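I have a structure here, written as structure tokens, and I will follow up with some questions on it.
Our next item is chain A:
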Amino acid sequence: MLAITAIAVVRFRRLFTVVMLFGIYSLLSAMIFVVLDAVDVAFTEAAVGAGISTVLMLATLVTTGRHEKPPRHHPLLPLAVVTVTGAGLIWGTLDMPGFGNPADPVHHHVADRYVIESPREIGIPNMVTSVLASYRGYDTMGEVIVVFTALMGVLSLIGIRRQRKQSTPPPENSATRRPYPVLQVMAILLIPFIILFALYVQFHGDYGPGGGFQAGVIFAAAIILYTLNFGLDDAMLLAPPKVVLRLSALGVLIYAGTGVVSMLNGGNYLDYNALSHDPLQGQHFGILVIELGVGITVAAVMIAIFFAFAGKTEKQ
Partner candidate 1 sequence: MTGGTLILLALALPLSGVIGVSICRQNPNLREGFTLVVSMLLLLVVLQLLSLVMAGARPELILLEMLPGLELRFEIEPLGMLFATVAATLWPINSLYSIGYMRGNEESHQTRFYIFFAVAIAAAMGVAFAGNLVTLFVFYEVLTLSTFPLVAHKGNQMAMLGGRTYLGILLFTSIGLLLPAIVWTWTLAGTNNFIPGGILTGHIEGGAITLLALLFLFGIGKAALMPIHRWLPAAMVAPTPVSALLHAVAVVKAGVFSVVKVVVYIFGLDLIKQAPGADWLIWIACFTLIAASLIALRQDNLKKRLAYSTIGQLAYVVLGAVLLAPLSITGAALHIIAHAFGKITLFFAAGSIYTSCKKTEVSQLDGIGRRMPYTMTAFSIGALSMIGIPPTAGFISKWYLLMGAFQAQQLAAVAVIIASTLLNASYFIPVIYAAWFKRESSEAMLTYGEAPWPVVTALCMTAGLTVLLFFFPGIPFELIQQIST
Partner candidate 2 sequence: MISHHLPALQVVVPLMAAPLCFLLGRYRRLGWILSTLVSWLCLWIAVRLAFQVADGGQIQYAFGGWAPPWGIEYRVDQLNVLVLLIVSGIASVMFPYSWSSVQNEVDPEQQPLFFTCMLLCLAGLLGITITGDAFNLFVLLEISSLSTYTLISLGRDRRALTASFQYLIMGTIGATFILIGVGILYMLTGTLNMADLSDRIGEIGESRALQAGFGFLIVGIGLKLAMFPLHLWLPNAYAFAPSIVSAFIAATATKVAVYVMVRYLFTIFGHEFSFSAMYIHWLLIPVGLIAVLFTSIVAVFQRDIKRMLAYSSVAQIGYMLVGIGLVSTTGLTATLLHLFNHALMKGALFLSMGAVCYRLGNTLIDNMDGIGRQMPWTMGAFVAGGLSLIGVPLTVGFISKWYLILAALEKGWWPIAVIVVLGSLIAVIYVWRVVEAAYLHQRPDQSVTVVEAPASLLVPTWILVLANYYFGIDASFTTGFTSSAATTLFGAP
């Protein structure tokens, strides 16, 4: 199924179709993740791959045109490269450990400790969250920085359009500003729930699937939905870009600051045990705070990036 979609992506020239197919592809892979027990990942992939990425791609398409020209040169060389790479990989798989076998080395050594000890050491049931936020907390911080970096890039490249003065009349033919009353009402009804859901995901990440990242994306989705229905200007009133940008930096600082605090308290960087007298409580607290940082940054960055793209779209 996935393969068919992927190949279709390769074949189609209509970029709009390609992007939509990509969205479907993402959703499908999210389903596969669920089947493979990776609920957290599935959650994220659905939100990001099918959601944010697709929206961004669509926004780009609006500005850049929808058709791909037929390629002029023969695709022999790329085909050869791909075949060689693929063959190399398949050759490599021949003596890989089989799929899903609990005895594989991959599930032992390091992973054992996460599975067996984490409930005791960290005190939260979602192992993914404990690994993410504590054992490999530094990676996650890196990931937040990556998002932040992307925002820097987008800002420097296309920037966020200044808010329009209220007095100037909106252009009539703007696609995003065409009112659809039904949709608007639906959106108004939906958005509070989405935000509520985001908050739930944010703080429930310890127990079920979810966490700062997913919550941030969902929160951003709420704003995006609002923008799509009410236009960029209104959305910018709701979430002023200045504030959004500051928040994005703030989130990073919250995360990194937590590390500094733990350092000041005598532990290593990002050692939550040092945050409180009781290590477990410290871990809880630490994870809560950094998840908040992640959530804030991700939400802010996603919103800001969307604003930037949407600003470009409207200009066209």
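Candidate selection criterion: all candidates are chains of the complex that A comes from, given by their letters.
What we mean here is this: a residue touches a chain if its C-beta (ideal position, glycine included) is under 8 Å from a C-beta of that chain, and two chains touch if they have at least 3 such contacts; residues count from 1.
If you're wondering where the values come from, they're calculated on a predicted model, not measured in any experiment.
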| item | value |
| --- | --- |
| Candidate from this complex that touches chain A, chosen among 1 or 2 | 2 |
| Partner candidate 2, residues of chain A touching it in the complex | 88-89, 91-97, 104-111, 113-114, 134-139, 141-143, 145-146, 148-150, 152-153, 155-157, 159, 245-246, 248-250, 252-253, 256-257, 259-260, 263, 266-274 |
